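Heads up, one of the protein chains got dropped from this complex, but the rest are sitting where they should.
Labels A, B and C are assigned to the chains in the order they are written; within every chain, residues are numbered from 1.
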Amino acid sequence: MWNYKTPGVPDEMFIQGDKVPGPTKEEIRVITISKSRLREGAFVVEVGCGTGGLTVEAAFQVGPKGNVYAVDEDPAAVKLTKDNVEKFGLQKTVRVIQGASPEVLSSLTAADAFIIGGSHSLVETIRIAHEKLKTNGRIVVNAILLETATTALEEIKKLGFKEVDVVEVFVAKGKAVKSGTMMLARNPITIISGTKE
Amino acid sequence: MWNYKTPGVPDEMFIQGDKVPGPTKEEIRVITISKSRLREGAFVVEVGCGTGGLTVEAAFQVGPKGNVYAVDEDPAAVKLTKDNVEKFGLQKTVRVIQGASPEVLSSLTAADAFIIGGSHSLVETIRIAHEKLKTNGRIVVNAILLETATTALEEIKKLGFKEVDVVEVFVAKGKAVKSGTMMLARNPITIISGTKE
Amino acid sequence: MWNYKTPGVPDEMFIQGDKVPGPTKEEIRVITISKSRLREGAFVVEVGCGTGGLTVEAAFQVGPKGNVYAVDEDPAAVKLTKDNVEKFGLQKTVRVIQGASPEVLSSLTAADAFIIGGSHSLVETIRIAHEKLKTNGRIVVNAILLETATTALEEIKKLGFKEVDVVEVFVAKGKAVKSGTMMLARNPITIISGTKE
Partner (left out) sequence: MWNYKTPGVPDEMFIQGDKVPGPTKEEIRVITISKSRLREGAFVVEVGCGTGGLTVEAAFQVGPKGNVYAVDEDPAAVKLTKDNVEKFGLQKTVRVIQGASPEVLSSLTAADAFIIGGSHSLVETIRIAHEKLKTNGRIVVNAILLETATTALEEIKKLGFKEVDVVEVFVAKGKAVKSGTMMLARNPITIISGTKE
């Protein structure tokens, strides 16, 4: 058994739900976690946790002294994230909250990183992240919509984040078929990150 | 300061050399490390270490009880990898060897993972990896040539590796220009991995 | 009405079948046709015509004085290609044949271009194409399997085709959703082409 402290939980290890998207695929998860620059003991806020793939990875990164606060508006996502947190034995590290991001985030104290996978109020969520992040804290936004990428980038630049980084990642995954390996494309993701000054 | 135990050393932290390719970019590095499923204390062999980007990441993953054995045919790459290993204080974990992979690998004992970035004798290197890997050890090949991807995949399947995985990764990185964000493409990489049965 | 002589029939104009893949999407169709360098009056052979998307495009390119000979092993594909040929009024230009490519191609006379979308006997089909092509005739292979790309490229180089060209094309298509534009990826295609010396 490999230990789970390294990012890169295989996709199939997560419990999945019919009505909840995800988990974020391994390749995107590890890039997202890498961009978050998490250290042991960090406090991470994740908005739009979905299946909980990034939640679990972040929890492994911050370790038992760290904390992950995962939020989703969808009760089914909250349930599924909780199931995955439990499967990986991370209940002490992770707290999963159901609610709209502006409301549930307002009470938070200083965070080391915000990972934003999706939100109905993206700009407001980025603003709250900026407000709640410690100096040198990291924001990472995963965008699957064309508009989300530019909106997030614009807001992140406007708020004065430094080391702003944008990568678009296109992954095709091989599927063994009778005559060879068919490359099945996954939707491209744009990952925008920055450091609070 | 974030600790380096998490994969994802920013590209610009590596010492770079004019004549040596690399470092493997952050996004590809973390996927490669993820596919290697490294745990603390593991023994990793890296063939074609180049600048040493993956060497450093692997060393952080296996920790002080682990070992990384990095090989390159090019003396300039060996020098550069050593410089990066030293920069990150990983001399006790990493041994860098100059030589053609078949020769320098033949004396090795059982390894937990082989990371193959490039080799003039790819098929032979994969065979040696198969021979030297422990049961459940991992092989990961990063291919930048069209032919390398299929050759590696064919050999890995022929040798009976299980959980064979192929992903092609295309990354474009945003560059801030006067009028916006230009997306600069990086060459696609195909990452083939498997587990020794 | 725009005239159909220009490549780029919108995807939705083709009759589609449940059991037949295709049509090759507009973006890939126009690149494939471009690589074929078709001129008016040319004789084009298409192997693996599927839905008939490339058949129809090729027929528009070669015009009423040209000929397209489309082959597929699958009777359902033959039927569907015929339906599309009829829909676009190209019956005089196109002949659709059901059969394995080596057999049905052996009787052909000199061709200006071979467009190979798929074949159970790829290497043999490329050899027949080489044999049947006129000097300066074009071969174009569309590969969706990792192995097909390298096999085709190797054979095309071995047979001495000149101006060998390889492009891999990744397309994501925007889909309007409530909150913006979701980019849906299509599987990458590798297009290999060359000119008979």
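Definition applied: a residue touches a chain if its C-beta (ideal position, glycine included) is under 8 Å from a C-beta of that chain, and two chains touch if they have at least 3 such contacts.
On a predicted model such as this, the values are computed, not experimentally measured, just so you know.
Asks: Out of B:100, B:144 or B:164, which residue would touch the omitted chain in the full complex?
Replies: B:144
Asks: Which is it among A:86, A:103, A:147 or A:197 that touches the chain not included here?
Replies: Of the listed residues, the one touching the omitted chain is A:147.
Asks: Just name the one of C:61, C:93 or C:125 that touches the chain not displayed here.
Replies: Answering carefully, the residue with contact to the hidden chain is C:61.
Asks: Provide the residue numbers of chain B that touch the chain removed from this figure.
Replies: Touching the missing chain: residues 120, 144-148, 170, 172, 174, 177, 179-188.
Asks: When the complex is taken as a whole, what residues of chain C touch the one chain not shown?
Replies: Chain C touches the chain not shown through residues 1-3, 5-8, 26-27, 30-31, 33-35, 37-40, 61, 153, 164-174, 176, 181, 183.
Asks: Touching residues of chain A against the unshown chain: what are they?
Replies: These residues touch the chain not displayed: 146-147, 149-150, 153-154, 166, 168, 170, 188, 190.
Here is the rule we go by: only the chains that are shown with their structure count from here on.
Asks: Going by the touch rule set out above, what shape does the chain contact graph take here: line, ring, star, complete or other?
Replies: Contact pattern: complete, every chain touching every other.
Asks: Considering chain B as a copy of chain C, what rotation angle in degrees (nearest 5) results from a C-alpha superposition of the former onto the latter?
Replies: With C-alpha atoms aligned, the rotation comes to 180 degrees.
Asks: Go ahead and note the Å separation of the Cα centroids belonging to chain B and chain C.
Replies: Averaging C-alpha atoms per chain gives centres 39 Å apart.
Asks: Note the residues in chain B that touch 2 or more other chains, in rising order.
Replies: Those would be 153, 166, 168, 170.
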